[in-house]
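Excluded from the complex is one protein chain; the other protein chains are retained at their positions.
When the chains are written out, they are named A, B, C, D, E, F and G in that same order, and each has its own residue count from 1.
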Amino acid sequence: EYATVDHHRRLRCGFPEVIFGLNKTAEHVEGILHAMKRQGEGCLVTRVAPDAADRLKRAFPEGEHNPIGRTFRIRREGPEPPKLGVVRIVTGGTSDLPVAEEARVTAEAWDCDVALVADVGVAGIHRLLGRLDELQGADVLIAVAGMEAALPSVLGGLTDCPIIGVPTSVGYGAHFGGLAALLGMLNSCSSNVVVVNIDSGFNGGHVAALIARR
Amino acid sequence: EYATVDHHRRLRCGFPEVIFGLNKTAEHVEGILHAMKRQGEGCLVTRVAPDAADRLKRAFPEGEHNPIGRTFRIRREGPEPPKLGVVRIVTGGTSDLPVAEEARVTAEAWDCDVALVADVGVAGIHRLLGRLDELQGADVLIAVAGMEAALPSVLGGLTDCPIIGVPTSVGYGAHFGGLAALLGMLNSCSSNVVVVNIDSGFNGGHVAALIARR
Amino acid sequence: EYATVDHHRRLRCGFPEVIFGLNKTAEHVEGILHAMKRQGEGCLVTRVAPDAADRLKRAFPEGEHNPIGRTFRIRREGPEPPKLGVVRIVTGGTSDLPVAEEARVTAEAWDCDVALVADVGVAGIHRLLGRLDELQGADVLIAVAGMEAALPSVLGGLTDCPIIGVPTSVGYGAHFGGLAALLGMLNSCSSNVVVVNIDSGFNGGHVAALIARR
Amino acid sequence: EYATVDHHRRLRCGFPEVIFGLNKTAEHVEGILHAMKRQGEGCLVTRVAPDAADRLKRAFPEGEHNPIGRTFRIRREGPEPPKLGVVRIVTGGTSDLPVAEEARVTAEAWDCDVALVADVGVAGIHRLLGRLDELQGADVLIAVAGMEAALPSVLGGLTDCPIIGVPTSVGYGAHFGGLAALLGMLNSCSSNVVVVNIDSGFNGGHVAALIARR
Amino acid sequence: EYATVDHHRRLRCGFPEVIFGLNKTAEHVEGILHAMKRQGEGCLVTRVAPDAADRLKRAFPEGEHNPIGRTFRIRREGPEPPKLGVVRIVTGGTSDLPVAEEARVTAEAWDCDVALVADVGVAGIHRLLGRLDELQGADVLIAVAGMEAALPSVLGGLTDCPIIGVPTSVGYGAHFGGLAALLGMLNSCSSNVVVVNIDSGFNGGHVAALIARR
Amino acid sequence: EYATVDHHRRLRCGFPEVIFGLNKTAEHVEGILHAMKRQGEGCLVTRVAPDAADRLKRAFPEGEHNPIGRTFRIRREGPEPPKLGVVRIVTGGTSDLPVAEEARVTAEAWDCDVALVADVGVAGIHRLLGRLDELQGADVLIAVAGMEAALPSVLGGLTDCPIIGVPTSVGYGAHFGGLAALLGMLNSCSSNVVVVNIDSGFNGGHVAALIARR
Amino acid sequence: EYATVDHHRRLRCGFPEVIFGLNKTAEHVEGILHAMKRQGEGCLVTRVAPDAADRLKRAFPEGEHNPIGRTFRIRREGPEPPKLGVVRIVTGGTSDLPVAEEARVTAEAWDCDVALVADVGVAGIHRLLGRLDELQGADVLIAVAGMEAALPSVLGGLTDCPIIGVPTSVGYGAHFGGLAALLGMLNSCSSNVVVVNIDSGFNGGHVAALIARR
Partner (left out) sequence: EYATVDHHRRLRCGFPEVIFGLNKTAEHVEGILHAMKRQGEGCLVTRVAPDAADRLKRAFPEGEHNPIGRTFRIRREGPEPPKLGVVRIVTGGTSDLPVAEEARVTAEAWDCDVALVADVGVAGIHRLLGRLDELQGADVLIAVAGMEAALPSVLGGLTDCPIIGVPTSVGYGAHFGGLAALLGMLNSCSSNVVVVNIDSGFNGGHVAALIARR
């Protein structure tokens, strides 16, 4: 047997295991989902390729596929649980949306109230300033940005809550697959910024939910 | 005038400005502290050089100097405020202490209940497992580690709270001033880990307090 | 003539030459195998592409193809030789299996007793602790891991034998094709860890056998 | 003779040669200044060490030493020439001032109207927004910033003139001597930003003057 | 809604927004162009893939497709406006042409008089020296070059106007996708050189026009 | 016109221009070859793609295509010129052959006596020592090697002639496209080693001929 | 208390803890040594600064200071134990000696028969070939080398035992503090080479002893 499943994660960590779909066959993912459903768990799959999504939609018609965020989610049975915290996601540009959507679905699956303010990068700061009210009441912000990734620094000075910066690999030239954005966020002059790995919408959404649910 | 002071930060962000002592003269820092005290604010100075600390101790005998963490703190007047949240700090080795102490003093200044579990790096995992009870009840953990910085990954699987990884520049050879530790934390297989800049105990403590106080 | 074959390697080094299949045509590999078989040698081919494997299986029905590890092995004729040492292989995740299987086949071809414990990465440390007995009696461990590659550090503190760390290119974002994992292993806080190149299951298995056979 | 002096630079380029003081002895610099003065030229020396400045001040009492910008300037004889263009310099923090002053002195020596707005980094965006009127009428802006260097991106969206970004080596941790700031500026989402080398206040001021004088 | 359009850019910046075609579908680009045309604006699209260009040509027969520069431009209605400044573009080799053409179309769209001198790299310096007269009268030069990118340094000493260096990703081996060329330009010994991101012909042409139009 | 042909190169440099085929169409290359042939020049094309080679072979039946070295050569008319110097090429492994062949064809086109000793890498040093006599009389050696590229260092201590190291991008893992090999050669402990760019067989062969012909 | 001592390491790992002297005061080290001696353990301190060594020599006259290897060793009481394995150390140059001596003292403290062959780098391969008999009978070799670090590759082909490569930071220019040597060893064409961190003589000696004692 090639896998050592972590059966007690919900007990230990408060969340069921999430299936990272990247190198898995659709058959493999479908099998794991059947097993989890049998235990009454809801379930989240990330990085679902388009054809894998088709198969999963046929097998689990109640599942929800987010094609931009590349996620597939099956909700736990029973009534919709109450919202446990408020997460707001902000993106610099339109190309950052796949990462932002992955974060959104994750935080929603963890029972948070989530909303998204897209394409308000700092090259047009009035766009961000004009929508600050939509960020009111957030327990935590997720700032998703590529290129020079200045968004979390600006946001950081406008709010008193933690900012999770998610650098994206959006850019070209001396961007180095998102490294420039990552370094920008790590060196942010706003001291309320923390960072996760490049393109890691799942990690951003997951920690945001951990913070918001407290 | 060469500085544009941010007078409204407490209003906007909930915390007074912190003085980053690195490139400032002792005279300069003393001047700023006098001004802040006049406004009834407590104050925190980070990265205080030993001789600057001596001068500050003479000028502000009520101040508290932490020589390992390189901080100087003047408490707000009035009774000790209640603790607003629980922060636990864990270090991989003894050499990580200066960074951990900077984090500790910061989170304490932000009115958190803080404690430190030092030198429990993963090369002797029983040391960490034997002290897990000291981490119970934490709202957030700060994991301070150099070398390969595996500590937050292991901690991340043992708890359900957010982990702030603070990579340190402790190490030699192919460590590249903490870059190896930083990359290790960014690529953590535990999805509840977020990261701040290398040696940035202040940022770690600051965001930990933001989270714990919610 | 474009190649200078190393005919005396078994005499000098104790092992026959291994065919690195990466840039070779299936015809070319088949030809070398025929020549080696004529000398009564068993033989190991690594990095065999799927279609090359098909051809080799037709030409040498007695050969063993490991599709995950991408190897093709023809055993020496005669009775199975006795086991000369004990090698145990541990992987952090399921995606590390191709590299681990390459190491396994190599160490088996060198007449070692080999077993594999998969998917016991440090984000769920209880998985590793629960299977430590399977590592008992090993002369050497091979730790195959990607992402932050903390596995050899944790293993290193739990055993008194040498650990060969094999970083894998599994990961995304600031992983840089396995560089983060490589740096993590080189900076391991456990002093019984040595490292081979990224994804180099063959080197890991080869040196493990050299050590175990002593 | 170890030097090949460029006597026709003013003819060819419109500016006299500037002396880069970094690896030159004070004697050497003094000698060159005497020669240039003999030709009736004014002169600018950059990167003047403190003790070299002392010697130059004794030798040329009419010279102007800027100790923060590390420059020494001797004006051309005759009446003050008219201003040929408007340059405004903006800095993110106080520590960026040495680089900004080098840029200021350079642009002033090239007969520009220059002013400086300091310490208006993006972590407190209201500081920048509150001083935009001081940037009105500029032919070109110089944005001097370290850490993540988001300042030129924000400025770029607020104005229609070219922005010359000068990254500084101010920062710590994963800043890599200003490389993070440099990458941030190169990847700016504002398309009116161009960049010069790290800490290169002279280049920034020189090109700003070339642009403003048109 | 996933986009926050910047409607006031021409008012604020003097230029209409430019559509960066890289990750956009042809349908999406066509839609934006229709909207802009309705506002009477001319429009520029960059990084247009060949099949997207075909669709745009059918929808807007008056548009101009530059297949080398990968641009699609629709002119504002009315008489051709007067030229507002002089831009000259120089390339080191033939492979730099796509980047140079992107710069040319951009500067032309911004109403500049633009011309191109191609393939005059420094390995045959007489080629450049023989065509210097074509650069006479330029307000600004754009130097497009890959490999070691020495062209702006040589140009810089031959003229008194600003040089915008555009490094290209042309090269092989230790070129690192244009990084060598970028570093060469940043470290230019000519002090009138500023730099934009690798392959960023649009940024080069845009800033050149900003400078030339003053 | 997009190209500035260098007609006087043979006069200035002693060699006709060589066509770098990488980004050129077969039509384009054929056209240049026709023009050069008209001037009575022989000609060398490097980095010829397989299909371009087919077209060239049809157009110039007298041309010689080297499919491993990816070259196409048309000899000058008239009798074979005398050999002007002795070049020997050594490779570490079989995979280095394409680069070595490019060097060989180049040096032969420059009228040198060239021979190749392949697959004598330092992991089997006896292979190299056993063929040293084939290197006797060389004016210059070209050492082509990937992986750790130790070959020129060993060669350098066995001979008194210059060694041109050509690092190749052969390898995997932490090889970084030949960077490890390049750094190895630059840091060679043998002081008679000089280096050209990664995979640059043409440069190696060209400079070798320049040296050998003296 | 800031340290969590690992009292059971000898039980678990077969060796007492070793004191890494780098960031510790002489007083601190002396205190730990007293405690260990009380338990009847011998002890090894690495990276001992010269003045710390003086203090330790006064406090423990029976201790042995190796000034080149920067070690201080106190032997266990009782008769000299038998040798448990054979370790041979080879260095490329004289400057590699500090690292080699650290390895030597470590392996000797772990009861191995150790000898050193110095300054036999590959630029004079006859030096190495002439001393191969001194490496006969080794269970494991340690190859210590800087610059291009070709030594383990050459050694690897001459022997059938494992080679531990220890890259050193000896070199200049594009050596990057030993990174070139490290990459060279990781990419070794000899498959019996494993690697430890740059300058890590202790790790090299430690693992060599683990292997040799089997």
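The working rule: contacts are C-beta pairs under 8 Å (C-beta built on N, C-alpha and C of every residue); 3 or more make two chains touch, one makes a residue touch a chain.
Every value quoted in this text rests on a predicted model; they were computed, and no experiment measured them.
Engineer: Which listed residue (D:22, D:35, D:59 or D:115) would be found touching the missing chain in the intact complex?
Structural biologist: Among D:22, D:35, D:59 or D:115, only D:22 touches the chain that is not shown.
Engineer: On subunit G, what residues meet the omitted chain?
Structural biologist: Within subunit G, the residues touching the omitted chain are 94-95, 97, 118-120, 124, 126-127, 131, 170, 172-175.
Engineer: Residue by residue, what part of subunit E touches the chain that was omitted?
Structural biologist: These residues touch the chain not displayed: 92-93, 121-125, 147-150, 153-154, 156-158, 171, 173-176, 179-181, 183-191.
Engineer: Just the residue numbers, please: which parts of subunit F touch the chain that's not shown?
Structural biologist: The list for subunit F reads 12-15, 18, 139, 157-162, 164, 182, 186-187, 191-197, 202-203, 206-207, 210-211, 214.
Here is the rule we use: only the chains that are shown with their structure count from here on.
Engineer: With chain centres defined as C-alpha means, what is the inter-centre distance between subunit D and subunit G in Å?
Structural biologist: Chain centres of subunit D and subunit G, defined by C-alpha means, are spaced 51 Å apart.
Engineer: Mind checking the centre-to-centre distance between subunit B and subunit F? Centres are C-alpha means, answer in whole Å.
Structural biologist: 58
Engineer: I'd like to verify one number: the distance from the centre of subunit B to the centre of subunit C, where each centre is the average of its C-alpha atoms, in whole angstrom.
Structural biologist: The answer is 43 Å.
Engineer: Return the residues of subunit C touching two or more other chains; collapse runs of consecutive numbers into ranges.
Structural biologist: 124, 157-158, 173-175, 179, 182, 186-187, 191, 197
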